[in-house]
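I have placed the structure first, in the form of structure tokens, so that the comments after it can refer back to it.
Only one protein chain is missing; all other protein chains are in place.
We just call them A, B and C in the order they show up, numbering each chain from 1.
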Amino acid sequence: MFVGFVGLGNMGAAMASRLVGAGHRVRVWNRSVGPMEKLMGQGAEAAGSLPELAEAEIVLSMLANDEAVRETFLRQGLLAALRPGTVHANMATVSVSLAREMAGLHRERGVSYVSSPVLGRPDAAAAGKLNIMAAGSADAIAVVQPLLDVLGKTWRFGENAEQANAAKIATNLTLACAIEAMCEAAQLAGSFGVSPVALLGMLTETAFASPAYKLYAPLIAREPTSPAGFSAALGLKDVNLALAAGEAARVPLPFASVLRDAFLESVAHGEADLEWASALARASRRRSGASGSPAGVLTPPEP
Amino acid sequence: MFVGFVGLGNMGAAMASRLVGAGHRVRVWNRSVGPMEKLMGQGAEAAGSLPELAEAEIVLSMLANDEAVRETFLRQGLLAALRPGTVHANMATVSVSLAREMAGLHRERGVSYVSSPVLGRPDAAAAGKLNIMAAGSADAIAVVQPLLDVLGKTWRFGENAEQANAAKIATNLTLACAIEAMCEAAQLAGSFGVSPVALLGMLTETAFASPAYKLYAPLIAREPTSPAGFSAALGLKDVNLALAAGEAARVPLPFASVLRDAFLESVAHGEADLEWASALARASRRRSGASGSPAGVLTPPEP
Amino acid sequence: MFVGFVGLGNMGAAMASRLVGAGHRVRVWNRSVGPMEKLMGQGAEAAGSLPELAEAEIVLSMLANDEAVRETFLRQGLLAALRPGTVHANMATVSVSLAREMAGLHRERGVSYVSSPVLGRPDAAAAGKLNIMAAGSADAIAVVQPLLDVLGKTWRFGENAEQANAAKIATNLTLACAIEAMCEAAQLAGSFGVSPVALLGMLTETAFASPAYKLYAPLIAREPTSPAGFSAALGLKDVNLALAAGEAARVPLPFASVLRDAFLESVAHGEADLEWASALARASRRRSGASGSPAGVLTPPEP
Partner (left out) sequence: MFVGFVGLGNMGAAMASRLVGAGHRVRVWNRSVGPMEKLMGQGAEAAGSLPELAEAEIVLSMLANDEAVRETFLRQGLLAALRPGTVHANMATVSVSLAREMAGLHRERGVSYVSSPVLGRPDAAAAGKLNIMAAGSADAIAVVQPLLDVLGKTWRFGENAEQANAAKIATNLTLACAIEAMCEAAQLAGSFGVSPVALLGMLTETAFASPAYKLYAPLIAREPTSPAGFSAALGLKDVNLALAAGEAARVPLPFASVLRDAFLESVAHGEADLEWASALARASRRRSGASGSPAGVLTPPEP
């Protein structure tokens, strides 16, 4: 298929690359040139300008946030350039209200709008192992399904695009809650001299033996050594998406309120760029008057 | 080995039965006679009185709460009856402060005190698949290890008995947080017409594919049909154990504070005996002005 | 002075009327005609169109929210019509970010922007007893000061317009907290059979003998009988202003987070239009499983 792809951050680039590798014709566009050149080296076409993406049958977007979607599709005119019958699948984590608004604006132009945000990090994208939450008209999803199948497994959440966003936002909230729960548990047990490594090790081999817990436990029990895969600033953004969706639907979310304050405290302490799990762990330690190594106790090496 | 076992509730009875089945000599005692008779039918001995348990080499206890431990070991005199050199392994979820106090009182009498609370429900106990968190002197744990091995897998958390309690209390807090997180996620997505069954189904097959999430997701997405395995009242008790331990160690636990209020609200609404996951789900719906079926929307049958 | 006045809601109309009564030439504009006609009966001029307000030396605005300010001054062009040297004093409770943005846009046009939000209800406005929080350049405030003096007492909070908004938003947060505190206290004491009327009566005659507590205590202790002076929906708006300002300045506000969830719960229960104090009181009772009369107990008439 002939695919236009806009938004070549870490995730977008990995996804576009995967589509190229699967033999699709992929025309890419990005605000900065570097990522485009890299994709060209893998066989992608570079659009000469943003509107040239509109020549594709399908446009996939993986832009940073609501504002970037508005900038690209509305102010810079990509939506206006799309021909009736085109399908646009927005794969980023954006707000429910943006999804609703975009679905309406696309409909007016005869363009189908599909929300298909993804769960997974760039390595999962590169391996075609993303989990994709899709919502939109069945016909439009059927059009993009071959592309989604290259990227991972699709989970359907309804006929209204915003439903996939609600599912994705709820998923990210669940992730953030799991992290905070581990932080509180580690800090509590650690204050009695229990090694966070030992506690979280047990949890992630028993009741919580799942990818999410296994991914984040080490970031909580030990100080991070590598750049953030997902930062506290992005955590704050995601929690705000949950709170905004909750407010629109009149759903109080007390855990989300706690998380908002915790991420805000992280940002206030200059830790906006820290891995979100590490940031919550530090906030937990800070509240307890501890500092230095995780949970305020020396964490012994794992046996 | 010759084991005394006190506390034949659902968990205790399953554990004692398992020990009998493994060929150990088990002498049991319980406040009410029914469970003792059932165990006798399986080959256990019944103690004629509580102090007769003291003839065993090891005493295991699985009593309901701090108060029951104090009643049995202090007021009714079981501790005073134990001979120096005996090991008492307390397998129940009790407070850190009780563990500290009991460890001291046992030490004065020359009796070893081991904390070895368990993670798992009665069926896991019957199958020898509990996860056991143990703390205490290495020598004392070595004595009871053959029994623990019959009951499940042992995880060691330190030389001070209370460390196992801290680990268990932290574990239960993590469980309660996971449940509340699923409730908020289901309520949020559900308010946009996303089926809680579908959302939690995806979560528990992907990032949260772990025993705890798989166990509780159905109780959140659907109304419960069977008696509670673990009630809201017990949830409140466990969260209070976490808050008390946190206060002793000066560790603020904001998620635990939210959970306390949520369980308290459940009790205030006459739902003390409801399954704890169902109770939190109802509290979440109630806050949103919803009622009736889970998440306020009709939950379609799973495909 | 020749004053243009836009925004004749309950507060705006009372303020404009007061200015007319003090002998100022007041030209008014409002989205709907009714309030304009009423003011004309009192001696005000009606503008034939919004831009005609620009003929005045000073423009005062008392619009409902950020959106109404943007609509009136930006989209409908009032700002563009103002002549350099004019002073615009925005007396409404709007966001810190809007104040910052408007100050900049006014500056570009050579117009002075003063933030001067007010504390007080329409009767206080009519009596010239408002408390006015003012910020902006000293010169610009000096120009409007004679008008502010007609309306009440001025408190100065800095040279940047947004500082007055920060002070007003902080003030409203303090009010909402006072209300929630009385609700929790009344519900707690009420659950032991203490009359909320008696408890709040004592508090407001002793440690809390202040206008704010005396105003709201009766709305908490008894069911409201008159239309809302300030609704739960407006309470939610104000708490959101506080949370947004806090996020911009990286200040976690845990009480504000609790209030947000409480007001959201009120809205979810169809109580958006209820007096905000009554709404918080009901939320407090609802959480406790109580319903009906305040605090779940029969409130005896005051002695």
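Here is the rule we use: a residue touches a chain if its C-beta (ideal position, glycine included) is under 8 Å from a C-beta of that chain, and two chains touch if they have at least 3 such contacts.
What you see is a predicted model, and the numbers here were worked out from it, not measured in a lab.
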{"item": "Contact partner of the left-out chain, one of C:Val59, C:Ala186 or C:Ala279", "value": "C:Ala186"}
{"item": "Among B:Asn10, B:Gln76, B:Ser97 or B:Ser257, the residue in touch with the chain that has been omitted", "value": "B:Ser257"}
{"item": "Candidate in contact with the missing chain, chosen from C:Val6, C:Val114, C:Leu219 or C:Ala245", "value": "C:Ala245"}
{"item": "Residues of chain C (touch criterion as defined above) contacting the omitted chain", "value": "96, 119, 131, 133, 155-158, 160, 162-163, 166-167, 169-171, 173-175, 177-178, 180-182, 184-189, 191-195, 198-199, 202-203, 206-213, 242, 245-246, 249-256, 258, 261-262, 287-289"}
{"item": "Residues of chain B (touch criterion as defined above) contacting the omitted chain", "value": "246-247, 250-254, 257-258, 260-262, 264-265, 267-268"}
{"item": "Missing-partner contacts on chain A, residue numbers", "value": "261, 265, 268-270, 286-289"}
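Please note the rule applied: only the chains that are shown with their structure count from here on.
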{"item": "Most distant chain from chain C, judged by the mean position of its C-alpha atoms", "value": "B"}
{"item": "Chain with minimal offset from the mean of all protein Cα atoms", "value": "A"}
{"item": "Centre-of-Cα separation between chain B and chain A, whole angstrom", "value": "36"}
{"item": "Intercentroid distance (Cα basis), chain C paired with chain B, Å", "value": "51"}
{"item": "Separation of mean Cα positions, chain C and chain A [Å, integer]", "value": "39"}
{"item": "Junction residues of chain B, two or more chains touched", "value": "261, 287-289"}
